[in-house]
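Here you go, one structure.
Yeah, one chain of the complex is gone here, protein chain that is, but the others are all in their spots.
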Amino acid sequence: MPHLAAPPDAEATAGAGRLAARLAGVSRVYAGTGRQPPVHALGPLDLELSQGEFFAVVGPSGCGKSTLLDVLAGLSPPTSGTVEFEGRPVTDRVPEGVGVVFQDDASFHWLTVRDNAAFGLRRQGVSEREIAERVDHAITFMGLKAFAAAYPAQLSGGMRQRLCIARTLVLRPRLLLLDEPFGALDQQTRLLMGDEVLRLWRDTGATVLLITHALDEATMLADRVGVMSARPGHFIDVVTTGWPRERDSTIVARPEFGEVTARLWLHLRAESMKAMSMTA
Amino acid sequence: MNATTLDASPATAWRAPLETAALIAVLVLLWHLLHLVVGGDALPSPLAASRRLLRLLASPDFAANAGETMRAFGYALLISWIGGLGLGMLLGAHRLTGDVFEPVLVTLYAIPKITLYPVILLLFGLGISAKVAFGALHGIIPVVLFTMTAVRNIRPVYLRSALALRLTPAATARYVILPATLPEIFSGFRVGFALTLLGTLIGEMFASQRGIGYMIVHAMQNNEPQTIVALALLLVAFATLASSLLLAVDRRLRHAA
Partner (left out) sequence: MSRKGRPKGECRSAQHAGSPVTRAGWIRLGVVALCVAALEVACRLRWIDPVSVIPPSRMALGAWSLLASGEYSQDILLTLENVAMAFGIALVLGFAGGVLLHRMPRLRRAADPLLASYYAVPTFIFYPLFIVLFGLNRWPLVAIGVLFAMVAMALNTLNGFERVPAALHKTARVMGLSPVQETFLVTLPACAPYIFTGVKLAVVYAFIAVIAGEFVLSGAGFGFKIAFAYNNFDNPTMYGLMLLLLLAVGFVNWALTAWERRLHERSAGGCP
């Protein structure tokens, strides 16, 4: 699938040594207003993503998972520490080569599926012919070819998320950030979407960071899983799953699956209780 | 207004206008019954009113009067819609400014603006500018309020997507904010249309020797109930037709919302 592949000089094997992104000593503090104290939402935390790896982040509610993604994407500046993407610093703009899929449905309800997918490319002034090719490939890849002329309102939740992924895919991101993209979907759809994401990951050779609250999803999809503490979040453990690159949701049958998931929960249980008492 | 979005198939598309026509027929019937009860001096019959209306339409100076009203209304509508849109976008985009001015606008909306009329007359004098000012004053406020609310309530994920897709602020405004808020802005346009017409007519009733508003006042002073009702009928017909058109556009804008 040449149209979806990353640029030729990217190495498609996980842990190949080159860093896709790096967070060093990053923390994010939301300033207080006159009436509210400042909120220390994240960090200080460190993270290194190798080119082409699949990294999942799990943690209790409110630990700053989404803030982590915002900082990494350049949507939100860190209060301290440095953020780098492909060796270059990330400041207050989203760098070229980074794609984000949000938890909420971000499909533009006034555009058809095809126009939605083409949106990012059109704003970049790419030729209509190339747009048509790339959009067609992305839509077919995400299984939406039959609905190209439909509007998001006519699609199910899962299909809309696939559309959002297609919209990002078309831009050929080298780093793909997914913020609980399947949070609003039912379990079976989630599992199938997980397979889709794995397929996408292998075909594009991109680096993927997935935020999820579902431990089994993290275990199933990722090469490494980072466990965050309660707020202010930092990594208390990073578990390597050791799965082969060619994997899908049937990996749940392996005994190691249960072990990894159990290990994640053992870390997470105490932090989750801490987080719950904070918000009580 | 949601019950109708499901009836999109062509087979049922003609049903709504037909039902409206049926409702209008029932209302005309009730009108006639009421006429029979209270007498022709209080309420002329539908037939009498229609006859008078046709005669009015054929009369030589009607065109001039109608033209006068339409001219003033046209200017006022332009100000209401475009001025209101711009102002509303500004107030919606900048949270603090919106917070500061919204209660002011809401209060202005609640004042019987007719009592501000002396001020308008003193400032603009008698003539078309007073009419336009009065019409615009009535119509601009709902447009601003609706636009402001629409921009403020835009789904945050759209704005984050615009950032993630690396759009410039101008591109964001044009390709994301505007289409996302268009249906609600258009609702404001519809309300603005009705109120601008009202304001223009009221303005004509006092500041003018020409125009449909003036014709109404003249009929009121000379005790010509048939003319009053005939003109009211004309206005209702015009406003309803225009509203239906705007409503149809509105529905098309919401096809996917």
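To keep things simple, chains are lettered A and B as they appear, and every chain counts its residues starting from 1.
Everything that follows uses one rule, which is that a residue touches a chain if its C-beta (ideal position, glycine included) is under 8 Å from a C-beta of that chain, and two chains touch if they have at least 3 such contacts.
All values reported here derive from a predicted model rather than from experimental measurement.
J.: Among B:A164, B:I185 or B:L201, which residue is in contact with the omitted chain in the full complex?
T.: Spelled out, the listed residue whose C-beta touches the missing chain is B:L201.
J.: Looking at the full complex, which residue from A:S27, A:Q51, A:S66 or A:T261 touches the chain that isn't shown here?
T.: A:S66
J.: Go through chain B and note every residue touching the omitted chain.
T.: Touching the missing chain: residues 1-4, 16, 19-20, 22-24, 38-39, 41-43, 92-93, 95-96, 99-101, 103-104, 106-107, 109-119, 122-123, 151-152, 154, 156, 159, 190-191, 193-195, 197-198, 201-202, 205, 213, 216, 220, 223, 225, 228-229, 231-232, 235-236, 239-240, 242-244, 246-247.
In the analysis below, only the chains that are shown with their structure count from here on.
J.: Centre to centre, by mean C-alpha position, how many angstrom separate chain A and chain B?
T.: 48
J.: For the complex, which residues does chain B have touching chain A?
T.: Residues 155-158, 160-161, 163-167, 171, 175-176, 179-180, 182, 255-257.
J.: Please output the residues of chain A touching chain B within their complex, sorted ascending.
T.: Where chain A meets chain B, its residues are 73, 75, 93-94, 96, 98-100, 102, 104-106, 108-111, 119-120, 123, 151-154, 167-168, 171.
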